[in-house]
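Note that one protein chain is taken out, while the other chains of the complex remain in position.
Letters A, B, C and D mark the chains as written, and numbering starts fresh at 1 in each.
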Amino acid sequence: MTLTSVTRWDEFMEGIWRQNPLFVMVLGLCPALAVTVSAVNALSMGLATTFVLTCSCVLVSLLRKLIPKEVRIATYIVIIATFVTVVDYLIQAVSLALYDALGAFIQLIVVNCIILGRAEAHASKNPLLPTLINALGMSAGFTIGLFALGSVREILGAGTFFGIPLFGPDFQPWVVMVLPPGGFFVLGAWLLIFAAIARRKQRKLAEATQNA
Amino acid sequence: MTSAAIPPQTTSAVAMIRTLGLIAALCGLIIVSAYQGTYDAVQENKRIAVERAVFKVIPTAKSIVEYAAAPIGTIVKVGAGGTAPNAVPEGAVKFYAGYDASGKLSGIAAEGVAKGYSDNVRILYAYDPATAMISGFGVVAMRETPGIGDKILVDKGFLASFPLQASLSADGAILSREIVTVKHGSKANPWEIDAITGATITSRAVGRAINDSAKRLLPRIVPRISELKEQP
Amino acid sequence: MGGRPIMSIEIRSAPHIKGTRTVEQIMRHVVWSLLPVCAFFVFQYGLSALLSLLVVTVSCLLTERFFVRQGGQSGDIGDFSAIITGLLLALSLPPGFPLWMGAVAGIVAIALGKALFGGIGFNVFNPALIGRAFVQAAFPQAIATYTPSFMPGRFYEFIPSSMTLPLMQPVSVVEWLKDRQFDALAGATPLAKWKFEGVLANADDLLTSLSGHMAVGPSPILILLCGAYLAFRRFLDWRIPAAILGSAGLTAWMLFALNDVRFPNPFFMLFSGGLILGAVYMATDMATSPVTPKGMWVYGALIGLLTVIIRYYSGLPEGVMYAILLANAATPLIEKITQPTPFGKGVLSNIGRQKKGASYPLHSGYISREDASAETPKKRFLPNKPKHPPKE
Amino acid sequence: MKLLSYFRGEAFQRGVHPPSCKLTASTRIRRLPFAPKVTVPLSQHIGKTPRPIVRVGQEVLRGEPIARSDEWLSVPHHAPVTGVVEFIGLRPGVRGPWVESIVIRAHPGASQEDLWGRPRDLDAATRGDILQAIWDTGMVGLGGAAFPTHAKLTVPKQAKVHTLVVNGCECEPYLTCDHRVMVEQADDLITGIRYAMRATGAVRSIVGIEDNKPDAAVAIRAAISRCGKVPEGEIYAELVPTKYPQGSEKMLVMALFGVEIPAGDLPVSLGMVVNNVGTLAALGKLLPAGRGLTERVVTVTGPGVAKPGDYIVPLGTPLRFVLDYAGAPGAVARQIILGGPMMGQAAASLDVPITKGMSGVLVMRGDELAWRENQKTYPCIKCAECVESCPMGLNPSQLGMLAAKREYDLMGSDYHLGECFECGCCSYVCPSNIPLVQQFRIAKQILREKALSK
Partner (left out) sequence: MHESAAQIFINAFLANNFVLAMFLGLCPFIGVSGKLETAVPMGAASTFVMLVASLCAFGINILLDHLGLEFLRLIAYIVIIASTVQLVEMVLKKYSPGLFRALGIYLPLITTNCAVLGVALFQTAREYDFVQSITFAVGAGAGFTLALVLMASVRERLQLSDVPAVAQGTALSLMLAGILSLAFMGFAGLGG
């Protein structure tokens, strides 16, 4: 398969926009909602997932001819679990505070459907470069999604962004945003906004075709 | 996942075991190297975290030693140069002793836990043997509501309740007064904690955590406090 | 006959007559019946309460209008249901609740609680309580800040927290209370006082909300009276409040009998906090309660039980709101398992089925023994049918 | 809750109380003149359509059979007027579509006496003879369902009937024809009841009357003692509480005996047969005289009628003629309902004839309809009024929501749509103004078609 740079870019953007794992495919909800109480957590979780997704996909892609297809899923899981363990230790080594904030959800990356889905649907069938691009795109999409959740929740729920107070000391934080219901509401609101945009586009398109 | 335990049909068993073994070995290698590579940093991090927590509640301390107080009255040192962590006697209470630069005991720190608003509140409190007072506390872990429950760390009125009286009764078996949390504005005695309005539940959890732990720990160590006076 | 002008006649489907009840009528009556309750609330708390009622209701109405205009919601603002939502929401908030937070509650109530589901009748959760639950989770401190009722000068000045600038934290009322010689405890509601201090309020004070400077909502007696009017006119179903009060009272009484030190008396349980308001006006919201008669009992019993459990065992002093929301969530399920038995499929028809083919033996006492020539008796006292089919 | 309704002395559970509007309750029955032309649709009843036995141009006498069928579930028709058969073919039918009919032009000079009758003595007749005689009268249920009466009175072999229930409830608002029949033709009614009892083998008979017409009960009791032939305790007149739809046989049996007719069963499974008072009074008159059914009592009423009343109307009289006579000027009539306001059908045109099953003609003016037209329709607000009023114990709220989403199969399988007898109580009470019954009719229709196409 030859890839021009344009299609490579498209491939990358696919994961960010048209196939965004969080907003479009609605996968990996648990980490997306559980850890996004602040922008830092969201970003860290996104990077951790990126690491696992990229490494696993690369390894799967490299070994794809070797892996017997009867046990491929088990193999993928072992590979994913390996990298999750690695990232788990890495984060512990970098910052225990961060590790505590992300909690069990680091280890729960193992079962994040996005990763297994990518391994099965893409990496197992494609050579290294496309796999890498696809995995990076997906990871970026997921990270952006998490970041979108985390920033809204942090700004509204604590009045800060990356821990920096934005509105002065008298600001009343909307505590609900950093509580479990807030996670659901913010993601739901994002989806509503995207749906509204999509509908408006469709209407415009319909009008345009009608006029034509 | 469906195929994890289904016996092979097309690939020969030998080839399969060979590749699986290869992959397992590869993964094992990756994990072990990651584990080894980060081990020191992680342990260091953990130690620093504990030290930071203890130093925070015992500001004068410069080094710490971990102990366990067994029910029968013996105190053993845990960790380097003492008992292995998993050989601590049944029912023992762990605590840290903080020593100042000159190696003198500057305070005792121990963990306490109690149910707060949404989950357990886990705290580390400091006991000053010289004055028989609880001099302060820090939070190890909690899931209280940000902006409400976590005010126990910053609320001035609440923190002004410390130091708390924690003297033992005449026979040394129980606290002379149990530590209690009272409604905001009604603290009248040195063993009472002044609750935060709007976060009474978390405030009470702190009080209960200290009280429960101190009740168990202090009768064991106060009579033997002389054993701990000097850094071992 | 052919020369006559052709009549234009209409073809409609039966029935051709219609009862007089309309949605607007129901909602209007509920609003009327709420007015005395609101008036008393204003009498208790003065200007702040009045403004709070106004702001919350107006924000509900504006939000409703927005979504109706947008086409996201059926119904219209003329149906009075948004006014009910606003009034009930305001009544369940503390009188000194910052007005901007009240407006947020109103917007969330209609947007999240009603428009999201398609508008009137389609909502699964009580909109007013969605609004309240949201601000309770968003601003937990402000919503737990009550002030004493019948403050002197309440008709001239606002409770300071009312006038908080939008998006800002409310100023503390402690200083303000101190100025008026009230201690910090005066702002605790009876439920909070019981839960955190173990102090029980007096029974008749709770009932009327009249005496002293208690931090309470509108008088339960007044709410019960207004509710009784509605129930009598069949604008609300008496079964739901009856089931709630019955089950809450019973549970509280059993716990009280087990341990009268740990638990307050059932009377306190019934008349403190928002239980009466919730039972009479909020649990009875038609759209969110079951339509089946049996279901109403189950629903009410669930609310009563959950209220007691939450009040006694959870972290919060008041549980009515959560109990109602949880029961709302369970309503479709309750309805599903309590569908009415159609005529001819129940127990009574089985009696008939057993008799299938057999003939009724005639029984001298079977039919009423009126003399054929006697005057027709008055309707009410007419023994017009046998109580049971004759036994073989 | 069922027990409670016993103690409250309710006849049956739920139901509604529409205003009764019985404008004509104390007006005597009058006779309508003969229209110049009558139209007899061949299918006026449930069952097979008879075929004409007259030709165009043939002279017929009032009461002479003009259509007959050998099918069991079918009845003959008799000429309502003396005159000449003008046309046999399609004419506007009550339900809208045109139907096969016989048009007879009345002889303007004829006396219109019933000349065809063959009086006979039925005192010694067997059950079979009586049933045959009933068949010959062309009688169908005059209560509205128009089910052939001889078929209803024929008891299946394996069953045994002990009680004849006579339905004198007349629960629909406005209608008073049964009421007046009970008051004025009580003797005929008793005669009819006794024939029907002999035909079915019933040993007792109970006339169920709503308690808003106590005079009907008094009249019947008087007739029983006047008759002298009725043994003590054989025929009763019973009052039941007034409530719609008391007149439904299921509800009446519930009110009288406290038993539910099992779903899907007929009263005969409990040893009962239910007949309308009008049916039996007509039988009492026709059987001894050996005549056929040529006329019936019709309530012509409503806000749009100047001279409301109960009229004896020859069958086949055009609606236009009836309305002209009763004074219903077209300018104000907006809707004409055949039957009662709760279940009756709106007439599709003024050319439709009066048929055997038509108990009332109700004329509504524009202003009565206006407020209803102005009423907004809302989504179901789950007020439970319909659930509390459905006499069949269904959940119209749920059914209505399912219908709106076209979940017809679910309505039939899980929510007992088949049990709905379209009484209209749910639509009547619905504050959201949802046309529930209409939706249910459509749903039933679609389910029927689905079942057929399978």
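Everything below uses one rule, namely that a contact is a pair of C-beta atoms (placed from the backbone, for glycine too) under 8 Å apart; a residue touches a chain by one contact, two chains touch by 3 or more.
For clarity, every value in this text was computed on a predicted model and none was experimentally measured.
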> Which of the visible chains would the unseen chain be in contact with across the whole complex?
Replying inline: A, B, C, D
> Hey, which of C:41, C:80, C:97 or C:122 is the one touching the hidden chain?
Replying inline: C:122
> Touching the left-out chain: which of C:84, C:243 or C:310?
Replying inline: C:310
>> Using the touch definition from the top, which of B:83, B:120, B:165 or B:231 touches the missing chain?
In response: B:120
>> One chain isn't shown here. Among A:13, A:26 or A:96, which residue touches it?
In response: A:26
>> Please output the residues of subunit C touching the missing chain, sorted low to high.
In response: 71-74, 112, 115-119, 122, 124-125, 130, 133-134, 137, 306, 309-310, 313-316, 319, 321-323, 325-326, 328-333, 336
> Footprint of the hidden chain on subunit D, which residues?
Replying inline: 379, 401-402, 404-405, 407
> What subunit B residues would touch the chain not displayed?
Replying inline: 1-2, 4-5, 27, 31-32, 35, 113-120, 201, 212
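Assume only the chains that are shown with their structure count from here on.
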>> Please tell me whether A-C or C-D has the greater number of C-beta pairs in contact.
In response: C-D
> Taking each chain's centre as its mean C-alpha position, how far apart are subunit C and subunit D in Å?
Replying inline: 45
> Counting only residues that touch at least 2 other chains, which ones in subunit B make the list?
Replying inline: 145, 147-148
> Can you list the residues of subunit A that touch 2 or more other chains?
Replying inline: 175, 179
> What are all the chain pairs that meet the touch criterion?
Replying inline: A-B, A-C, B-C, C-D
>> Give the list of subunit C residues in touch with subunit D in this complex.
In response: 1, 4-19, 21-26, 74-76, 79, 118-122, 237, 286-294, 296, 335, 339-353, 355-360, 362, 364, 367-368, 372-373, 375-376, 379-380, 382, 384-389
>> Applying the document's contact rule, which stretches of subunit B touch subunit C when the two form their complex?
In response: 117-118, 145, 147-148, 183-186, 197-198, 200-201
> In their complex, what parts of subunit A are in touch with subunit C?
Replying inline: 167, 170-172, 174-177, 179, 181-182, 185
